[in-house]
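All protein chains but one are shown in place.
Chain IDs A, B and C follow the sequence of writing; residue 1 opens each chain.
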Amino acid sequence: MKRNVAIIGGGQTYHAARRHDVNQVEMTNEAIRRALDDAQMTIDEIDAVLVSNMEFFEGTHMTDCWMVDGSGAYGKPGLKITTGGTVGATTVCAGAHHVASGLFDKVLCVAFEKQEEGDTGAILSGVAHPLWGRSMAGAAVGYFAMMGSSYMAAWGAKEEHSAMVAVKARQNARKNKYAHLKLDITIEDALNSRMLSWPIRMLDMCPASNGACAMILADEKTAKDRCKKPVWIRAMETAHNEQFELDWRDAKTKRPIFSKVCASRIYKKLGVKNPAKYFDVFEIYEPATWTEIVWYEDLGLCKPGEGFRLIEKGMTNIDGPIPVNPSGGVLSTNCIGASAMLRVWEAALQIRGDAGGHQVPKDVNRALTTAYGGTNWAVMTALSKTLD
Amino acid sequence: MSDRVAIVGIAQTKFASKRAEVSYGELSYEVIEQVLKDTGLVMERDIDNSISCSHDIWDGQTISDIGITDVIGGHLRNEEKVAMDGTNMVLYGAIGILSGEFECSLLMAHTKMSQTNRNIVNNDAFDPIYSRLLGFDYTSAAALQAKRYMYKYGITQEQCAKVVSKNLANARLNPSAHNMGEYSVGDVLSSPVVASPIHELEIAPDTDGAVAMILASEKKAKEITDNPVWILGFSNCYDAHYLGDRDLADYMSLHKAARKAYNMAGVKNPRREIDVVELCDAFSYQELLWSEGLGLCGQGEGGRLLDSGATALKGKIPINPSGGLLSGVPENVAGLNRAAEAYLQVKGEAGEHQVGDVRIAVVQGHSGFCGQHHCVVVLGKE
Amino acid sequence: MTEDKAYEPFEVDQHITANSTYYAGDMGSRFYIALRDKRKILGVRCPKCNKVYWPPRSTCGICFSKLSEMVEIGPCGTLETFTLVTYSEPVHPRKAPFIYGIVKLDGADTGMAHFIDEVDFSKIHIGMRVRPVFAKERKGNILDIQYFKPI
Partner (left out) sequence: MAKKEKELISVPITVDVPYRFAAGKYMTKFLMELKNNGKILAIKCPKCGRVQLPPRIVCAACHVKNDEWVELSNEGTLVGFTIMYIPLTDPTTGKPHKPPFVYGSVRLDGATSVLDHLVNIEPTMDKVWVGMRCKVVLRPQKDRIGDLSDIRYLEPLPGQKKPREQRSYKDKEQ
């Protein structure tokens, strides 16, 4: 990038299954006001507003145009970005491009989802090709189920391992005042939750949440003048995947996988040799428990086939050596359009030391976030405390 | 700006009212294959990232860039989607290159309007709490804007109809167009009233098609071609959402976007310096209203500018020599097609609808109803 | 390989049908409850811009102030623009032909887009004074106002 880009502020709503007290615009506005307050900035100082959302989810065609009052975009430049579950992170990339271009100094990135308003079941079936699989609506859970069964068959992991991920997420969420599913559950509870699609149970899946996240990105000069704790965006990488071949679920596939390709590119950009040492915290996009275990391996935090050992040994706990999703992650809070941006914002909070109850108990200088969406798409963002 | 971004190639489908034989992915590949062939670029070697433009609700596909990932080179690579008018892709593509992240970007917009009902799709662009149940769509909203505009500034039905005569005559010279012909003002005004004061011939027809474009950094552009077309300036701007929030005859957001784009491009006097304009005439009156917003004439003078003949194919500031949207360009693709046409004009490759020597070309696109968001791009030779 | 020409274009009719529920929020609920129960139309005032907006919103688009002061507006207003719609769509609550207009309600600075009825189209004009006709059975949505008609 031609200019350094920093996160100089951010905010999120609290997340819940019901938000009847606000409409979509008002809910999003809550996060934006928090972001502006956090950056000690007024909306007048913002040069552009970028909105991320997928129009089908709430059944609104031009959401960005509807939001202009609440988003502060009225009379300002801006774009709407729409790339699946990754969209919140894609919008951060778009914001970083805006700032790095030299044409904008302060850019507001906005992401939201009010899942209770849309018809998520109908809309998710629309992800499939109209003539190839759309009539099999609901197969997303089946996809993660096959991933779990393939993983267990390949490496000898047990259902208990996915339950450990389910518990870690919800126990971490209890420390995060903004999280949705703050559940005091045990491994037994997870294993006894309702079976959806073997081996995926209710507690192996993310909830349907309402919520929003907003972040303010700025150039180096603004960041240093205006912000006590800027968090620097050091690298971004995107890897989408083709429409029909979804090999991520096959634990022993020999084909190149989006997540590994994306990770190896961002590591190359940064010169990372040992990601588990290089980064102090990870915020990853795990719509189902098994994906978290697979992410460990794809991110190179352990060898292939050893992901379940990390969770078993507590390595990725909030106080472990490789903390993953201290916020509770997507398993605890999934407002789809905002989930990927929340990963970036939560990682920034960790670097600032401002995560509160779920701050990891060690120095955080670098963090890596992942986003997941579409037909196995990833966006990764690497953040740091200093520019060294 | 010290760093520059160029357009190094474009490809367009022949626009048609219906392309029943291809999926939108296959339609998109027609232009992607063509633009790579024309520029001699290779996807894995030369293209750093791809940006697509369409809308899920138009495509009938949740996260509709899924349907073009394969053909746009998105597999294990960078693809992003801008769900707005296509002009915004040119803007965002240029920003990506200026950021230093990318050297060479592939842009592609596609939409098959024939596969659904535009009024149902566009009804969803109205806020669900106060407006949508009333049944508005872009045509009825445009009619409210047209009426207000005509009332406030004395624009006549004949002037609006004349836009149609001019653009559909221009379209006869454009091989990509599908809606064209010799229509008198009388012909236009005797076509059925769809939503007063808008007649059937004053509405851009349903169209299927796609446009692709390749942007490159200055260094890369000079490796690819001897005469790239430079993106000299751009900006975009949001206006209010609700129909009643603003005087629909005004154009705050277009004015702001145009002013910033001109500043960036060093255009001081748009009326004198601009050689050709391609703008989004989704409805006839919009060509007049947007020409005011672009500063080509004073407020309320859009009709007079047209009457003066300045916007004719061989006029002083030709507008839509391609035939514009009235000649048949899909929604979403609209603005990228404007930019592609402006590119051809600057290159001097527009063929029969070439307006003469073009140094500065201006492109306008709008998203939402009644121009809720405008984007302006300035292209040029140097 | 068989020649592609042997296959006629194949098309399939489908619908995407999503049952959505949109929440009006606190302020929107106050508007709809007043409309439904008292046949009153509320807007919201921005003290900084000294403007009254309809529909009510909790942020001023111009100055970004938080808004909370709801004020009664109308019920009468002035027609700003109008159109006669001649086509019918499944999303229309009325059968064509019908008239849409934008009405600036007395006391408001922004207009309300709605139906205009009980008027001869040749007599309708911008600047015409109109008043709302409320639906007999009101459900808490924008169709609780049936249409506006000339005073």
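The criterion applied here is as follows: contacts are C-beta pairs under 8 Å (C-beta built on N, C-alpha and C of every residue); 3 or more make two chains touch, one makes a residue touch a chain.
The shown structure was predicted, so the numbers you read here are calculated from the model rather than taken from an experiment.
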(message) One chain is left out of this view; which of A:Gly9, A:Gly59 or A:Pro287 touches it in the full complex?
(response) A:Gly59
(request) Check the options A:Gln243, A:Ser259, A:Asn325 or A:Ser384 and report the residue that touches the missing chain. (result) A:Gln243
(request) Taking the full complex into account, find the residue in B:Leu133, B:Ile224 or B:Ala312 that is in contact with the omitted chain. (result) B:Leu133
(request) Taking the full complex into account, find the residue in A:Val5, A:Met146 or A:Ala166 that is in contact with the omitted chain. (result) A:Met146
(request) Since one chain isn't shown, list which residues of subunit A touch it in the complete complex. (result) 20-21, 59, 119, 125, 129-133, 135-139, 141-142, 145-146, 149-150, 152-153, 159, 194-200, 242-245, 249-250
(message) By the contact criterion defined above, which parts of subunit B meet the unshown chain? Give residue numbers in ascending order.
(response) 19-23, 25-26, 29, 33, 42-44, 57, 60, 69-71, 73-76, 112, 114-117, 120-121, 124, 128-129, 132-133
(message) Contact with the hidden chain only, please: which subunit C residues?
(response) 1-2, 4, 7-26, 28-29, 32-33, 90, 140-141
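Methods note: only the chains that are shown with their structure count from here on.
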(request) Sort out for me whether A-B or B-C is joined by the greater number of C-beta contact pairs. (result) A-B
(message) Counting only Cα atoms for the centres, state how far subunit A is from subunit C in Å.
(response) 37
(request) Averaged over CA atoms, how far is the centre of subunit B from the centre of subunit C? Could you give it in whole Å? (result) 29
(request) Give the residues of subunit B that touch two or more other chains, as numbers and ranges in rising order. (result) 60, 127-129, 240
(request) Mark out which residues of subunit A touch at least two other chains, giving numbers and ranges. (result) 23, 56, 59, 68-69, 74-75, 123, 126, 130
(message) Help me check something: in the complex, which residues belonging to subunit B touch subunit C?
(response) 20-21, 60, 117, 119-120, 123, 127-137, 140, 143-148, 151, 192-198, 240, 242-248
(request) Show which residues of subunit C lie in contact with subunit B when the two form their complex. (result) 9, 11, 14, 16, 20, 22, 24, 28, 53-55, 61, 80-87, 89-94, 100-104, 110-115, 126, 141-143
(message) With touch defined as at the start, can you tell me which subunit C residues reach subunit A in the complex?
(response) 12, 14, 16-28, 57-62, 64, 66
